[in-house]
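With one protein chain removed, the remaining protein chains of the complex are shown where they sit.
And now, chain A:
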Amino acid sequence: MSDSNPIDYSAVPDARGHFGPYGGRFVSETLMDALDELERVYRKLSADPEFQAEFDRDLAHYVGRPSPLYFAEHLTDKVGGAKIYLKREDLNHTGAHKVNNTIGQALLAKFMGKPRVIAETGAGQHGVATATVAARLGLKCQVYMGAEDVRRQALNVYRMKLLGAEVIPVTSGSRTLKDAMNEAMRDWVTNIDDTFYIIGTVAGPHPYPELVRDFQCVIGREARQQCLEQAGRLPDALVACVGGGSNAIGLFHPFLNDESVRMYGVEAGGLGIETGEHAAPLSAGKPGVLHGNRTYLMSDEAGQIIETHSVSAGLDYPGVGPEHSWLKDIGRVDYVDATDDEALHAFRELTRVEGIMPALESSHAVAYGMKLAARMSPDQIVVINLSGRGDKDIHTVAGIDGISI
């Protein structure tokens, strides 16, 4: 980036939802009017102090914000490099950053008078966060979840049921997150009059990538202020995992104008990028169109979407939010990967050294963050977004250890 020609990050997306060549609104005609309406309502409410006050109140008293910025002294000692700070989104109500967004979108649903919400979910965190806010606001809630993920994340499936949501297993395609999103879109197009679709990440048709980002930016705004207060200066690097990329955008976006702050988005390297068994479209994919937006995708030569692999269900997605595609192309954020093994190692390391059990998704960020910190100096600071807690993954980790619980 050249100093003489600074990029205006607040100017994206444009009026039609484009982040450079990415984003946009690629959906069937039936949905266009609903997206126009959502955009109108969002523009109005995001400028409405009352709406913002209600959102902030809920974040403070229901979610428990601000989440701490924790100096992980023991992990720092173990790694022997830059100081590692953890942004503790795992301490939010429901155990992950997802709730920041579902609170916001459920408020939109309420203002729009929609009695029913639907959502797609991979690991189940977004599904739980949606079911939670739906329970609180008395909204009918149905959550689409790939049949394979229903199996992998039985605990979250039951949590959603307890919260009063109906979980609908999706058996089409690869039976994971992308298929759940297809099915949610089909539901929405059929029930458009009474239904609000709460998308869980910064992807989908405009205005979703923008409004989900705006709701998640509370992460970065807090982290920036907390780092200034605790360390007296800005961090040198930010690290976050990227599936769809909502926790990463939430952390990165408020720092985009801080040129000294490097940013690293960590994709799921699966069994290794070279094996093709991964979920890393920014590292190994090409631009294409899926789920309402143009973005980096994993697709074959004929344009068919490729099945992905990751140990973490929440990163098992062949696309990524369009703003990440743009940030990659302009070089503002570096996109890297961590393999299943590296993530599992980081999961164990953080659990043993700090007594904090990260979600397998977040473990990818921890894995890369440790690697990065090791090659930096002790007077530097790395902030890792600990986007969720690991309770939901205990069965998976135990299974890998050959233990059945």
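Operating definition for what follows: a contact is a pair of C-beta atoms (placed from the backbone, for glycine too) under 8 Å apart; a residue touches a chain by one contact, two chains touch by 3 or more; residues count from 1.
Everything that follows uses one rule, which is that contacts and distances are computed from a predicted model.
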Protein name, per the UniProt record, of whichever chain is missing from view ("Thioredoxin reductase", "Tryptophan synthase alpha chain", "Xanthine dehydrogenase molybdenum-binding subunit" or "ABC transporter permease")
"Tryptophan synthase alpha chain"
Can you work out which residue in A:Gly95, A:Gly122, A:Gly269 or A:Gly292 touches the chain that's missing from view?
A:Gly292
For the chain left out of this view, which of A:Arg16, A:Lys44, A:Arg136 or A:Arg151 touches it?
A:Arg16
Taking the entire complex into account, which one of A:Arg186, A:Arg233 or A:Arg352 touches the absent chain?
A:Arg186
Considering the complete complex, identify which of A:Ala11, A:Ala47 or A:Ala302 is in touch with the unshown chain.
A:Ala302
For chain A, which residues lie in contact with the unshown chain of the complex?
16, 24-34, 172-173, 178-179, 182, 185-186, 189-193, 286-292, 294, 297, 299, 301-305
